[in-house]
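Up next, chain A:
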Amino acid sequence: MLTLDNVSTGYDATNVLHGVSITAQPGELTVVLGANGSGKTTLFKTISGLMRVRAGSIDYEGRQLHRARPNAIVKAGIAHCPEGRHLFGKMSVEKNLRLGSYPHRNSSRTEEIYAEVLDMFPILKEKAKQPAGSLSGGQQQMVAIGRALMSDPSLLILDEPSMGLAPIIVEQVLESVAQINRNGIGVLLSEQNAKASLAIAHKGYVLAEGRIVLADEASRLLDNPEVQAAYLGL
Partner candidate 1 sequence: MTLLEIRGLGKRFGGLDAVKDVSLDVEEGQITAVIGPNGAGKSTLFNLVHGFYRPTAGAISFKGEDITHSSPHRTVAGGIARTFQTTNLFDDSTLLENVLAGRIVRSKSNVFDAVFHTPRHRRESRINEDKAMEALEFCGVAEYRHDLASNVPQEVQKRTAVAMALATEPELLLLDEPAGGIPEEETVDFGNLIRSLPQQGVSVLLVEHKMTMIMGLADTILVLDHGQKLALGSPAEIQSNPDVIRAYLGSTAEEEN
Partner candidate 2 sequence: GGGGGSGEGDTVVIGYTGPLSGGGAAYGENVKIGLEMVIDDLNADGVEVDGNPVTLELKSLDDKYAPSTAASNAQRLADQDKAPVVVSPNAGAIKAIQQINSGRSNFLISAYTSDPAIMQADNPLTMMIPPNFESYADEFSETAMEHGGKKLALLGTESEYGQQWTKSIKDAWSEAGGKIGGDNSVDYATVSDFAGPVSKALSEKPDAIFVGGPSQPTALIMEEARKQGFKGSFLVMDQAKLDEMATVTKIDNLKNSVGVLPVSEYEDPGTKDFLKKFAEKAGEKKVPTSETALNYQGIAIIAKAMEVAGTTDDPEKIREAIGEALPEVDDKYKVNGFPDEITEQGHLLNPNLEATFLDEDGKYTKVPIEQVSDDK
């Protein structure tokens, strides 16, 4: 279980997150909703160690992570597919993906997961030898998701995974996310398409200006009139 207790953090002098507390149950799909600039990306970056925690604590399966470095956090089982992808542009798609398995590089599961990823995004099979930087925007997004999966995580953080993807692929990706989750991997997701994401989630949080303003079962959020007005366009 991932627990954030009263976490605050930010850039420069100003805080962006103000005492955020959330939990993500193992194996569950947790979705974070919020308007542009509400702090979703910042929250994810804080969990994966890309940003320093200024106050509060983070605990994952009994381990204190709020002081840990990103590489230790990946090793602990949390993979982060970041906003902006951060691929290795000059390396081939295959190398990008294989570097994803770096924390467990000698594991026998690597080939298995690699095959699964290519199954999920068949186009990457064709592009395996191309530099990642020459792929189309959407294809790069697929590589980023695939790379995160390659670390065989127990919790996968996806920051707007469908950004830039064609509608049909969005559908597929959300389907895959649900599938990944059904396979027992916990997922922490932020997604533009609130309705579709709530539909596959167990639990949801609503973030506004760096504070959690709502937390509930996903199905209940779907029915919540406030949420409907703000995020579901109803």
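As a convention for this text, a residue touches a chain if its C-beta (ideal position, glycine included) is under 8 Å from a C-beta of that chain, and two chains touch if they have at least 3 such contacts; residues count from 1.
In picking the candidates, the idea was that all candidates are chains of the complex that A comes from, given by their letters.
What you are looking at is a predicted structure, and each value in this text was computed from that prediction instead of being measured.
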| item | value |
| --- | --- |
| Given options 1 or 2, the chain of this complex that touches chain A | 1 |
| Residues on chain A engaged by candidate 1 in the complex (per definition of touch) | 35-37, 83-84, 123, 134-139, 141-142, 160, 163-172, 192-194, 230-233 |
